[in-house]
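A quick write-up on the structure given underneath.
Here the complex is missing a single protein chain, while all its other protein chains stay put.
As written, the chain order gives the labels A and B, with residue 1 at the start of each chain.
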Amino acid sequence: MSAAAEPLRDSALDDAALQSRLAQIWGTAPGFWGWLTTVDHKLIGRRYIITALCFLVLGGLAALVMRLQLGRPDNTLIGPDLYDQLFTMHGATMMFLFAVPVLETIPVYLVPLMIGTRNVAFPRLNAFSYWVYLFGGVMLWVAFFFNSGPDAGWFTYVPLASQEYDVGNRSSIWAQMITYTELSGLAVAVEIIVTVFKMRAPGMTLDRIPLFVWAALVTAFMVLFAMPAVMVCSTMLMLDPLLGFRFFDWKNGGDVLLWQHLFWFFGHPEVYFIFIPATGIVSAIIPAFAQRKMFGYPAIVLALIATGFLSFGLWVHHMFVTGLPRLGESFFTASSMAVSVPAGVQIFCWIATLWGGALRWRTPLLFVLGFIVNFVIGGLTGVMVASVPIDTQVHDTYFVVAHLHYVLIGGGVFPLLAGIYYWFPKLYGRMLDETLGRWNFWLAMLGFNLAFFPMHILGLMGMPRRVYTYQAEMGWGGLNLLSTIGAFIFFASFVVLLANMVRSLRRGETAPDNPWNAGTLEWATSSPPPPQNFSRIPVVTDVEPLWDNPQSLPTVDGLRADRRELIVSTLVDAEPSVRESSPLPSIWPFAAAMVTSLTLFGSVFTARAIEWGAIPIAIVFIGWFWPKGAREEES
Amino acid sequence: MRVGPPLIPLAATILCGCSSWQSALDPHSAEAGHLADLFWFFTAVCAAIWILVTASLLHLGLRRRRDGDIPREDSPEERRRKMLIVGALVALTAVILAIFSFASFYATRGFAWANQTALTIKVKGNQWWWPIQYESRDVTQIFDTANEIHIPVKRPVTFDLEASDVIHSLWIPDLMGKQDLIPGRNNTLTVEADRAGLYRAQCAEYCGLQHAHMALYVFAEPEKQFEAWRGHQLAPARPPASGKAWQGYRVFLAACAGCHTVRGTDAGGQLGPDLTHFGSRAAIAAGELHNTQDNLSNWLADPQSIKPGNYMPRVPLSDGDRAAVVAYLQGLK
Partner (left out) sequence: MKTHTVGSVADLPTTGFDSAALTWWGTLAFMSLEGSGFILAAGAYLYLMAVNPPWPYHSPLPNYWPGTIVALLLLASLPLNHLTAKWARARDLAKVQFGLVGMSLFGIAPLIVRWFEFPALNIRWDANAYGSAVWFLLGLHATHLVTDVGDTLVLAALMFTRHANNGRRFGDVTDNAFYWDFVVLTWLPIYALIYWVPRIA
């Protein structure tokens, strides 16, 4: 309205001119400043993934030390204090710093590309969320290296975690780490939901949304409703040493099981924060490697949604031996078993798609098949532990350790590895090596099963979880040694992956735009994608748009070419409704994350930190929201 | 240092006939038997499912490759056929799960116990040992012990489970599934051993530093033998039998009585295990060491290196005093 001259539109420019112009407008400044201030979802998403993989290595090393300790009976390699910190760090790192973040933020990179837009809905919130996540993870590991690592388990049951039994704020460190990851996880969930709801390319109606994006959406909704539970209980736990709150003080009206209810109300859906996006990866890879559309698309979407709903009705199956009423337990047995129906639907649809497809046996497909083989074991043992009577025997034994690793590694890490091999060319413009990929796969398959299958038997032979050693007379030594050997082989498979990545980045084969001849939009743009993702916004005609338009992609024009602009569309039909600007890079998210993190860190030790931190926090957030007069801030 | 005496392997081979002596699949009670049966039923069905899924994937790899241009979508007939198969498989899944749920419910329903059991034993969980109290309406029949339970065979016995520090869990896999001991709550567990034997139990809920060393021995004995044991436990400690034991007794009163009780003497401490009939027990330190002279002496010399973090302090004693205390304690049959 205020602009006198009509602003420059993309329709006035040819492809090359538009490409370079938009690349400049959407680009991130070079150097350290650009690195701190960027709001590009691709840079932030990549950063998230790499950081999470670093935490995977740390968590994996913690596991190796534990396996060494358990490799033979009565071992004195490490004492109970370090062992307890290690298994807590391993669980907390793998769940909160690796698996959930990596699978929640691969969509940060991919969703805008897959739905044909230029950034996520709230790019600065996205940047903020990354920094908070990073600071939280670093805080946890620094605390560990100062011998203050949490040691009450990743589930941090009270009273063991409450002030009376907690040495040196260790559990407060855990609780505060939760707050950080909460903040970032929730922020990402909000972005993903709004991005998928309102920023889909014209024509991407609900039945044309890629299954991976559906999975990301369902996960984001689950995060939205489950994470507040752990936020509430970790805050309650923090408030115990900080101000003397008494939620779990059973001598003063508190209740120790309240913790377990709240924690597992979050903790069970959390498994599905990992599993659902992982199935999304599988659903993205299978059509590309069978070269045909997914069989039963609507069934899979419904299965995802059903899994999301059901996962909220299962938490009590973690508490079958706490002495809850029998009838209630039977209900949770039935609901826990029912959740395997949608999982079955997905598996049957995948196999139905593969049958009759022209399969291309490359590494991503191998990992997908490995996923099915391993995950089915985890799912079936899940059905077993869902049965109250069986659970009273196997609960808190190595049987459950085996089960959960089959679910989380079989059902989460194998798809993740498939996804890495599948999308690496898009992220870096280089192919990963196929021979090393096969070594990676077979080592992972062998090492994983060798490490975790014996644990089923150990659990049945009476070996409880979380023991730092065991006596020779128990007869568990042989299987434990086998498991330790397997763990090292499994770790070696990740070394191969790392070598493959490094080698590929240095001298890998250059990746074309669409190396797998896949059908979704992320493969329509260059590898790696330009800052604006798409110079012209595509119009979507099918669930696999590139297969529907193999020669030339239909697009719309009319967006401004002199500022960051993208299309907001309607929820159901994806009709374009608004041309909205998208924010520029900014230092404020980093500053806000810094101030917030320092305040939270201070509050591990004193409640005063909240008072001291309140003013700087107010300042940075006002700074963040106060307009700076850029074109992007006007309507 | 922690090598088992002949007792354990012997017990393992004779009583269990299998390699582990704390096994969920080696039931010695009707209930554990039901659980094991249920487990094997689930396992058989699940294994069959896994084999079918894996076979269908193997078939993908072994069949003749399809090359060239194949259509992006199934033909309508193929689609219908697949829909039928997938639909049938989903229905089958649902049926299997319904059977599983029903079988689980049915298996637990059998555990409805008569209110009146032969014996009620209060089992408490402490970091990291088990105070045991045999309860009775008749106060003269109540007595305390620790880390070792004796029960009569073929009689249901109720365990009252309590905790006053953190959560523990009592698990005697050969006899029954586990049940948590939760501060502020009361749980019970009923067991009935169908054969005489020694069953090892272990804390199954992570409870801190020495969670790994919190075991409990359960001796199931014929009624007569059990009653004899109970009668003996009710009696106060026998007086020291030798001069060395007398010396040990005096040292014990001076150095140990603040934490330990020995009924019939002035030792009345409540923090550590009741030691009235310590000499009759099979193990020291909640199952960590077998109750031999050497083990006991090592334990007294430095409990913290054997079980790091446990609440028994290192009490400085001369070698002679320590040997005397060992003699005294071992004499408390």
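A few comments on the model shown:
Operating definition for what follows: a contact is a pair of C-beta atoms (placed from the backbone, for glycine too) under 8 Å apart; a residue touches a chain by one contact, two chains touch by 3 or more.
These figures come from a predicted structure and were not determined experimentally.
For the chain that does not appear, the touching partners among the shown chains are A.
Considering the full assembly, A:553 is the residue among A:444, A:553, A:574 or A:620 that touches the omitted chain.
The residue touching the chain not shown here, chosen from A:20, A:76, A:510 or A:577, is A:577. When you scan A:74, A:611 or A:633 for touch with the missing chain, the hit is A:633. Set against the missing chain, the residues A:144, A:247, A:320 or A:470 yield one that touches it, A:247. Counting over the whole complex, chain A has residues 9, 11, 15, 121-122, 125, 186, 189-190, 193-194, 197-199, 202, 224-225, 227-229, 231-232, 235-236, 239, 243-247, 249, 252-255, 258, 261-262, 265, 513-514, 524-525, 536-539, 546, 551-559, 567-568, 571, 576-581, 618, 622, 625-627, 629, 633-635 touching the chain that is not drawn.
Here is the rule we go by: only the chains that are shown with their structure count from here on.
Taken together, the chain A residues at the contact with chain B in this complex read 74, 79-81, 84, 152-153, 157, 159-160, 165, 250-251, 254-257, 291-293, 295-296, 299, 321-323, 326, 329-330, 333-334, 337-338, 340-341, 344-345, 347-349, 351-352, 354-359, 361, 369, 372-373, 376-377, 380-381, 383-384, 387-397, 459-462, 464-476, 544, 547.
Interface of chain B with chain A (complex): residues 1-4, 8-9, 12, 19-25, 32, 34-35, 38-39, 42-43, 46, 49-50, 53-54, 56-57, 60-61, 65-68, 70-74, 78-79, 82-83, 85-86, 89-90, 93-94, 97, 100-101, 103-105, 107-108, 165-167, 169, 171, 173, 176-180, 182-185, 187, 200, 202-212, 288, 308-309.
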